[in-house]
Each structure stands twice: as C-alpha cells, then as structure tokens.
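Missing here: one protein chain of the complex. Every other protein chain is in place.
Going by the order they are written in, the chains are A, B and C; count residues from 1 in each one.
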C-alpha cells in the first residue's frame, strides 16, 4: 500500500487533501490575471473545453468488483519501455518559472520523488541540457515543430543526445490559438522579479541553435510554429532520431489509424487542456475511439481533466497506458514548489491505490473495460 | 492568415475580444427596454428559442484532424454565385437606425469592408434605392410578402432594378408574432432624436409604391403581412423576377423537399432569431434534416445563435453553404457604428480561420460532415 | 383572428401579458401559506410532479410548416359532442371561493365569455344546482367516488338532472394523498371573512343527499373517498346515468386499453396537478402511450402544466382532443375574479392562434403528429 507524503501545510490555511484543495490554494496565491491566463476559469463558456475534460470523467461511473484479493496492488507500469512507479506522468507545460523560482528543475525533483517520467516543453524555462544535467527522473521531450526545419532538427537531436527517452510532437497547432486569455489578462505573474527571470529564461531552448537561423523570440513564437506539417514530415522526423515518436493532440479514430500506418509509437489524446481549439470533446470521451483504431502496436495516453485517482482508473479501463497531469502538478508547484508537486502526485497515487482496492483491481496494467460504464 | 482589424476600444471599458464582449457592451449602452425588446434575454423562459439557438451549437463538438497542411486557409465562398470573402453574411434586420444614426448605411460599409454580402430588410430605415446607391457590398433583398399583391410586386421589381442579387422571402409570418417583448418593453431607444428619425424613416420602402395601394404604416404593418401565401404564390414570384429566390424560416425536411420540387434556389434555416414561434429547435439542430431533404440543387444557410467562428464551422460541417449573422452585427453597430460591425466580422473571421487550422480544414467549401459530433 | 380581451391592469403593477404574469401577481396577492398549500412551489423537490408537468412541454419542440394558407384559423372543437370555442377547458378545482368571493360562479362567467366548458368539482363552493342555475357555459361534473354508494349516486343523478353534460370520475384517489402542503402551510386564506364563507360553503354539494347517509364533513372527507372502486363499479355507474363517462387520473397504456374495453367515453391524462402521487411523469410525456392504447373510440384530454398556447398545440399534436387548465385559470380568479380568468383564456387563445399561424395549422381538429419532436 502506498505511503502518502506529508502535505506542505501552512498554519491557518485549509488542509491540502486533494487536488481541488491545491487548485483553490493556487488560485488564492496567484494574481488573478496569472490565474485566468493560464488556468482559465471553469464555468466560463469561452473556455468550455477544459471544463469538458473534467466533466467527461464525471459522465463515467466505476463498476467495482468484489471479493478479489487486492492486498497487493501493483501501480507500476512502463511507458515506451521506461518504468514508472505509477501510470501518471508530468505533462509538458511551458515556462514553469511562472509558478516557482526553479520551475522545471523543481518539477524534475518532484517527478523523481514520485518515481515518474517528466515531459519537458520546448518552451521551458530551462534548456534541454540544463534539465538533462539535473534531472533524476526519466525525461520525454515535447516538440513544437518550427517553420525553420533546422531548428526543429536541432531540438530533436539535442534531446536525444541529452538522454531524453521519447519525442512528443504537439500537432494541435497552438501557434494559431486564439489566446483570448492572453488578450484579456495580464500574463505577468508577480511583477518585477518574474519579469527579470523571464527575460533571462524565456525560450532558452532556442539559444542552442546555430547562428543564422531565424531564432524565434517570444513575440514571434506563435508565427514560428509550422502549420504545414503533414504525415510525410513525420517520416523525416523518424529518419533523424531513434527515439520513440509520440503524437500529442489527436482526438479521432481516423487519425489514430494514420498513426498506425505511419509507425508512430504513442498517442496522447489531448486538446491542449482547452488551450487550442475550443469546442472539443472531453479527452476521455474521445479516448475509446482512438484506442480502438490505434490497435495493439501503439500506446495511448490521455491528458486533460485528470484530478483524481478514479479519473486515472477510468482512463486505464478505457485503454490508456498512462495519463499526463498538467494543471494539478503546476498547482502543486505554485503552492509549495517541489514539495507541492510531489504531494500532488502522492495524493493521486493514494487515490488510485484505494480506487483499485475498491474495484478489485490489483495491477494497473490489466484493468478491464468492464470497470467503466457511461451515465 | 487573416489580419484582424483593430477593435474600437474605449479607455476604461473592458476589451472587445469576442462577440460576447460586444453583446455586453451593447447591453450596457442601450436603454434596458430597447435591449429587451430587440435582443431578448437569455435565460428568460419566455424567449427560449433564441437561447436554444445558442445552446444548439454547444451540443455539438468538433473532431479536429491533425497533420494536414493548413498554412493556406481559403475562407472565400460563393453564395448564389455571388462571391464573399467568408461564409458569414449580414442577416436582414429591420430599422437599423435604432442602433446607430446611419443604420443600414453603416452596415453596408461594414459588409463591404468585410468583403461579404448584406441582406436588406423590407422594413429597413433606408429605401431599396438609397441602399443600392450607396452600398459597395453585394446586396440581397429580404421580402415580407404583403397582403396587397401590388406592393409585394413593387418591392421585388425595385430590388431587381436596383441590382440586388437575390430575394429572400421570409415565410415564418412574423406579422402574427406575439410581440410580448413589445408589450412589455418600450421600443423607443433613446428618446427624442430617435423618434424624429423614426418618423422620417420607418417603412421608407413603402413610399415608392404607387398611390392608391393600401400602403402599410407602422401601426398596420403586422396586419398587412400576408398569412395566406402558399407554394402556388411562389410560382407567381418566380414569374415576375429573374433573381434567385431564397426561402427564410424553414425548419423541416418536409418543407425542404417542397422547395426542391418548386425550384427554390436557397433556404435559410431560421426561426427568426426566436422572434416568431417560441418552442422551436435550435436552427443548427434542424439543419441536418433540411440539408438531407433539400438535395444538391439548393444552397442551405442558417441563422440564429452564431456567436463564434467555431459555430460557423459546425454549420458548414453539417452542410450549410454559409450562415447569416444578425444580433452579433447589430451589437457591433450599437457599440461603434460601422467600425463595430466591421470588427465583429473580423473577430468571427479570425476565429473561423483559427478553427480551420486546428481542425485540419483548408477550405470552407469542402468541410466534411465527420468534423462534427453530437454530445 | 382572435381578438384579445383587455387585461385587468392595475396602475403601478407589472403588465399581465402571459400566464406567468398571472402566476406572479397571484403569488404577490395571496398569503404565502395559501399560495404554497394550493399551488406548491416550483423547484421544491417535494412536489416535483407539478414541475415535471411544466418541464414536460419544454422537452418537446414544434416543427412549424410553411407556406400554408393560415389566414383563417379554426380554433373551435367539440368535446364529447359539446361545442367549445377553443380546445381549452376549465379544470375541476375545489372551493374556488378561496380565490374570489364568488368562486365557481365567477368562473362560469369567465368560461361563458371564453366560449368554453367548465368542469365543476364535487367539493365546489357552490352546489350542483346553484351552478347549473347560474351558468351560461356548458358544464361537466367531476365526481369523487364516495364510500357511501348512495352519496355517489345522488351526486351523479343530480348532475344529470341539472343539465351537466358529462361525468368526470377522478380515480387517482386523492383521499389518501399525503397532503404535506396542508400540514406545512395554513390553508386559510385571508382569515376571518373566508372562514365565515368557508363554514357556510364547504362541501355544499353533500347537503342535497338524503338524511341518514353518512354525509362527509371537511374533516372526514378524505376518509370518505372510496379506495376500493374497480372497473366493475364503473359498470354500475354506466347503468345509473346516460351521461358520457370520463376517467381522470390515468397515466398508462394498460389502463387506456381497459377504458376501451369498458366503453369509457373520455380520458383525462392527469396526475392531479402533482397533488396525488409524487414521482409521476409529466402528463404530456404519458399522453402518447395513452392515445395509442385508447384507440379511436375514446377522446383523450390532458391536464397539468399547460401555461402557453404552444403547450396546447403540442398536446393536440400528440393526440389530445383538448386540454384542461387549472392553476392558470385560478390565478386569473385570484388576480381579478371573472375578468382575470376570462383574460387568461384569451391569452391562451391568442397564443394558440398565433402558434397555429406559425406552424401552418388552420384547424385545431386536424393537428398532425409530425408537428412535434422531442429534444
């Protein structure tokens, strides 16, 4: 049975027992603009997709089985042959210094403590090499495909050289996203200090590319993301790296079949947490058709709306190998840096462990589809 | 990629980023009675149909396709062979001097700037000829069929002579509408000035008809609309004009089949924005059965509830050739005259363009039905 | 086209435009206890059935047909061969002196003015004979079947003798109803005056029965209602009267078939406005299975939740011959006595008339089932 780590409680504040507590605490701590710009606002019809993700899990119920020996529960799994102590990974998320001074460095320590894998964003606050040098957890690299092909190649080769274990290609083209949040809310966090850090850190990953390329700045980043990439380009990517290739941002059976035809290794069913196209289904609602179409040769993961161990179990029952957690881990960072993120993972681990016991599941790798029904 | 025009911001007011912002700003600016009389009140069970229209789009989700080259998106289309820079047209709406001093004249300038087609209402603040003389955008003429056949004929012949490109016949008989809003709320806008304009302008179109006919006044207008028109009368209309004929206010497959049998050129699936019969479906819910029954020879459009570029894309995926926008454009007029209406169209264009990129759609004329699913 | 009567407006009060206005005005005028005891409270989960009735209509949408000549709409109908100017009848409702000094007498005048039929309750504030002598509208008699068979017989024979045109047998056994409202709220209306009237009037109908029978008082009324009545007893009723027999309180196809087997003339699909069994469907949801099972030989009516002309049209489309209106008419009485009730009928008539025009329906007697769809 899992041992839960201690919550980083503060005297006088409500206890931090579940992810909703972290969400509330983070909201209390952050400037309203920073909160809204990055985490949206449930109930705001403008940003319904993120709410859909959360509600999607509530539309599913668990069908617990009884009188199974669950005295030993195995939460360990392998993702693209990389071991993890639980089927919950750190989602790639940019500029984590927004949430705590050491940003992604703190997150790698939380991931290592939790025994899980962390995905690093192209637009991290630290470079590929800085993270690789410091991290004690396994790393995946999230790739934004840049118009300038040499930059894309540079990023992938550096990630492979630095020991990253997979490339996650984001294909939902956030470069063209509406960014209404950015227009509506100030994206600066706490003012001066962050601004300084920001200047120093933002888009640090692009510093390593050769001079003469059209290196993106923050102002030109969106326009620098390539919106002409097709399956044929994926073949080029396959040629320049031996790393497993994961497609992130896929929502349909049609595209899952194309992944299978193109030898893709993994799929993240994702709508970019509601930041790309509004009007998408809950990712957990799209998961079944993707799993069916992907077939046995591709691992399927999910992100979006995971707040509870029962959410993880539902996703596994529907065929996911693992889930990625974004917001929840970032709220942990915002509340108590590494300790907060680590505790969030322990909360979810404890909930998953208990949910397994209640459901008669003793191994996350063999969760049956009958465990879930739809309201 | 579309270039968005600047919003007509005012210091100290919230930014105008989407149509909901325009709605709120217009509501703040208008007298409450004027607001309620013309735009109803979401959530008021009395006027549920308009709310249905908006909610209908939320019942549909998009199924985005990935790894399609969307670096060039073509938003242009043709409506009854008239080119438009985007598949979003100006809905016919009466007495636009209610919203800004130059009313429909300002709207024609916004439509021209947006590169789209404007439909002029029979009960416009300006006459057919005044609009035709000033407009730089293509024009359609919306016809209320009057009991006095000579008036109807006069209107159609003048529209054709003035260079209008189609006749849109409104068949949902608003002449018998309940007009609860009118009873409950004062319809005068801001008092004296409007009243003067009103006296001068209202029903200006009927001034051109021959003396001796029973020319409607504002007080007799509703009773002057013909509620005995049948398909046979449409054949008469076909004889007196060479313009394409569009039926507006159709909601069923049965009537779409009758349109096909009677050689109708276009259908606007519409419930008059909730102003005719309460208790209708969302227009986007009625759209599929109409498209199926209309067959390939008739273009189908929709109005009602369009607030977002994703709404446009959903309607196209369900078979619409284009949509008409009423309230959104009028809110633009009310907020900042021509500039406001133009900006509203640019907002929707930008949203549609981004939604296409996210969905793997590069041409509004070839949107597939698989792009949409129902919750 | 219908001419609407004038509303009995009061200076300074909101206008009375629809039934919801009457509901609100009545609520404002009545003592809270009287309101809650008799009209329940929407949204109170204890009394969900009445809310179900109202919501049931909202679950249906209209499918309007176009280009039908609706310049002449015929709202007249016949109910059990009795003519009515519209398919909306006055539901039986007890002790109408609670709402206005002349109670059912005022209601007969409103019914006569509206050209419709009124059903008189067994527990009216006036006797069968008093109402028959004064009424200029056709009358039906609502029968509570009493344990003492001679009382039941007496009531029926007196109704027939007095010229009533049908007997409506209430079979949902309100005698055993929970009457939570009565326990929770004081049922006295406005105190002294009503109490005096009450003493004089209540259960006036039982005064005409022969001495020696066990005449119910208000205190013993519930226990005096017979809960052992079966279909066999209906055969006895058939023998003692030549009046058409209507069963009120039926909700299932099974019982509709039994009505057909027993030669019943009419059925009121009803849940006693939510006052009998809580947890029933909306009556409009039960209507289709009843209509199907009843077959062509039985007229089917509905009560419960009718607030709008569109509700009437929906019920007709689903096979009802007419609807009964209870609460709405009583709110009219409470607001402005006869004038209020009459105006309520005119409001509904106007709404029905307009809804017919919008829907391409020119006769209430030939409304097709295709006019309605379910959300």
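The definition used in the following text is that a residue touches a chain if its C-beta (ideal position, glycine included) is under 8 Å from a C-beta of that chain, and two chains touch if they have at least 3 such contacts.
For clarity, every value in this text was computed on a predicted model and none was experimentally measured.
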Chains in view touching the one left out: A, C
Hidden-chain contact residue, picked from the options C:75, C:123 or C:247: C:247
Touch criterion as defined above, residue of A:107, A:315 or A:355 at the omitted chain: A:355
Residue, one of A:8, A:33 or A:64, that touches the chain absent here: A:64
Chain A residues touching the omitted chain (full complex): 1, 15, 17-18, 20, 58, 60-71, 308, 310, 314, 350-351, 353-355, 357-359, 370, 373, 375
Residue ranges of chain C at the interface with the undisplayed chain: 45-46, 48, 52, 171-173, 176-178, 180, 183-184, 226-231, 233-234, 247, 249-252, 254-255, 258, 276-281
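Heads up, the rule we're going with is that only the chains that are shown with their structure count from here on.
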Arrangement of touching chains [line / ring / star / complete / other]: line
Superposing rotation of chain B relative to chain C, computed on C-alpha atoms, to nearest 5°: 90
Interface numbering overlap (same over half, different under half) for chain A and chain B: different
Intercentroid distance (Cα basis), chain C paired with chain A, Å: 60
Length of the line joining the C-alpha centres of chain A and chain B, rounded to whole Å: 43
Residues within chain B bordering two or more other chains: none
